[in-house]
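Yeah, one chain of the complex is gone here, protein chain that is, but the others are all in their spots.
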Amino acid sequence: MDELISLLQKLSEASGPPGSEGDIGAVVKEALTPFADEVTQDKFGNVIAHLRGTQTCEPRKKILLAAHMDEVALIITRIDEGGYLRFAELGGLDPRILLGAEVTVHGRKPLHGFVGTKAPHLQTKEESSRVMDFEELFIDVALPSEEVEKQVRPGDAATLIGCFTPLQNSLVSGKALDDRAGVAAMIQALKLLKRDSPSWDIYAVATVQEEISGLGALASTWSSVPDIAVILETTYGTAPDVSEREGFDLGQGPALGMGMTVHHGVTRKLKGAAQKTGVSYQIEVGLYPGGKDAVVIQLAKEGIPTGVLSIPVRNMHTPVEVASLEDIVSTARLMAAFVADLKEWP
Amino acid sequence: MTHRLLEALEAFSNALGVSGNEGEVRETIASRIRPHVDVLETDALGNVIATKKGPKDSPRLVLSAHMDEVGFLITHIEKSGFLRFAKVGGIDDRVILAKPLLVGPKRIPGVIGTKPIHLIFQKEGHKKVAKAEDLYIDIGAKDREDARRLVEVGDFAAFATRFQDLGNGFVKGKALDDRLGCTLLALLLEEDLPLILTAVFSTQEEVGLRGAAVAGFRTSPQIMLALEGTFAGDFPEERDVSRAAVIGRGPVLTHQDRSMIGDPLLLETLIAAAEKEGIPYQFKRPLLGGTDAGRMHLSRSGARASVIAVPARYIHAPVALVKIEDVVNTYRLAKAAIQAIADKDWPS
Partner (left out) sequence: MTELLMKLANTDAPSGLEGKLCDLIAYEAKPHADEVTTDLMGNLLVRKRGPGAKLLLACRMDEPAFCITHIDRKGFLRFGPVGAISSGNALGARVRLSSGVVGVIREEKHDPKTETAYEQMFIDLGAKGGKEAECLVKVGDLACFASEARERKGVLIGKALATRALCAALLQILKSFPGSVNDVTLAFTVQGELSGRGAVVATWGLTPALAVVLEGCDTEDFPGTKGASLALLKGPAILVKDKEIMISPLVRGFMMAVALEDKIPYQLEVSEAPALDARTVQNASGGTLLGVLSLPVRYRRTPYEIITLNDWENLIQLLHGILSRDLRQKGF
């Protein structure tokens, strides 16, 4: 567990705005290396770990595990007078969580920024009673404007700062648990699989740009052309304002996706693996479970049979996302059991 | 011919196959066409891809019809035993109120319930559109545990309509979009054809032409025809605007819809084939709807594509209505089209 907390903390605190996943890429690469035959990075920044299976048949059977390593972020659109940075969102963000938040601006070097708006005393009555939208917010890096112009350019990204904090009952809070929790589960799964020596070849890919387009997943599917793919994502955790109809309890295991983007046969096998290992799981029914990566992977080339496992996360797309370490462990065990059991397919 | 068409249409229409869960209708169609084709495969999305040999192997012709129908997906079971659901495909919220359904692989009967008019009349509740997320399916379960013996979250539900010949030249049934196309395609495969034909019975058309996306990549057509059921707008209308299509005027041809600009040369070929055989035809109002052709015409290096559709009233509602004569004429046009395509010298 301690090892997992340490891994998850490193993953959560690393930066990876869509399009600039270099930082998190390096962390993931290092974490995957002990468990793979080789770890490479493609021209888009995807980190791909390859673990060769024991099979001898041709063509070799391959499974793709995918978890995205990019996180929702902000993108600087212009530098206002006084050195204040105006921005837009990269991926879906609630503007209300930004007011009073701290960010890291990735300019020539990382700068500490504070999200602010017009001072409350100066706001009109109308302004003070409503939500400040993106155009009314700015990032203050507390530097003279000539310095800001030297350090920051429009197009630079800014990531949320979230202090990784263990909470009670194996829950943790941090930024980007969507989808660093999935990445952690994938790394743990690969660790278990290396020990188990499965027959199929495994490609464990930390994908880029899921929050924008799914380009990373597209590229890695075209280059590996797997027989099966399982996407490790996150889903909504229950909370006072997220009912059991809308979300999933933390600590009850991953949610198995059911819907248009999943293959019935793969889902059956995932259920079977869960029942066999006694890992608890939930069922997530939706039209397109698994985010953009699932859609893109399923429809690549001649079509890939896909499955989706999602880890419940509260407060998604904020600096204080909350997830259960137990769910990450369950997901990893379930994945390892699923892959180890793959012999005949379809 | 008419009898065989109606017999197949009845079997296909009654089969269940909501987008994402086409298993039953897939099996119904596959078992029907199996004796008549040389290769029959199912791909990762559940598409059925069948090839029938013929004397010519060029151009590479693909005909498609989609197997899936609009329906519902069970998303949650209340403690009380009532089921919550999401719509699958473009269903108008207003046609689902108070309709009977079949739920899950065990075909459990259920109904979409609604508060009676007597209780809502005072507050004018009947003047508000009821949204799908506020509605529920009642299978008569006592509570959640009772419900779980019969159905599961993740099960699909379809309209419970049974196919019927109305005896007046019309037939009614559910899912005529696109079991009509599936019927035409299945019966075409029973004929001797002038060239190799690849038939795609696709999945998930109603939720974004998804099956067609991968089927197109796999089959790589040079020429492609989607066989569809399209909506007829011939109901009372004061304004002098297009009807989209009209019952009784024969197969519907398309210039362009939301998903595709049809190949002009191929369209010309279809028109010529219709005129040669004396088959009536009409044009669909442009810019409406989309078909598998929308995806498949962009596969690999591109395909010439067009649509031939049977006009039907009330598609995407529990009961659709179609004129038998239109079904027969569409079949005749599809068959004549295949011949015309095989005979033509296509510029490369």
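Before moving on, here are some points about what is shown:
First chain written, first letter: the chains are A and B, and each begins at residue 1.
Methods note: contacts are C-beta pairs under 8 Å (C-beta built on N, C-alpha and C of every residue); 3 or more make two chains touch, one makes a residue touch a chain.
This structure is a prediction, so every number in the text was calculated from the model and none was measured.
With respect to the full assembly, the chain omitted from this view is in touch with A, B.
Contact with the chain that does not appear here is found for just one residue of A:P59, A:G155, A:P240 or A:G278, A:G155. Contact with the chain not shown here comes from a single listed residue; of A:Q151, A:T221, A:N315 or A:T331, that residue is A:T221. In the full complex, the hidden chain is touched by subunit A at residues 18-20, 43-45, 75, 77-78, 80, 88, 90, 135, 153-155, 209, 212-213, 215, 218-219, 221-223, 300-301. Although one chain is hidden here, its contacts on subunit B can still be listed: residues 240-242, 255-256, 261, 283, 285-287, 298, 300-304.
Basically, only the chains that are shown with their structure count from here on.
With each centre defined as the average position of its C-alpha atoms, the distance from subunit A to subunit B rounds to 37 Å.
Within the complex, the subunit A residues that touch subunit B are 244-245, 258-260, 263-264, 283, 285-287, 298-299, 301-305. Listing the residues of subunit B that touch subunit A in their complex gives 19-21, 23, 43-45, 47, 73-76, 84, 86, 88, 152-154, 204, 207, 210, 213-214, 217-218.
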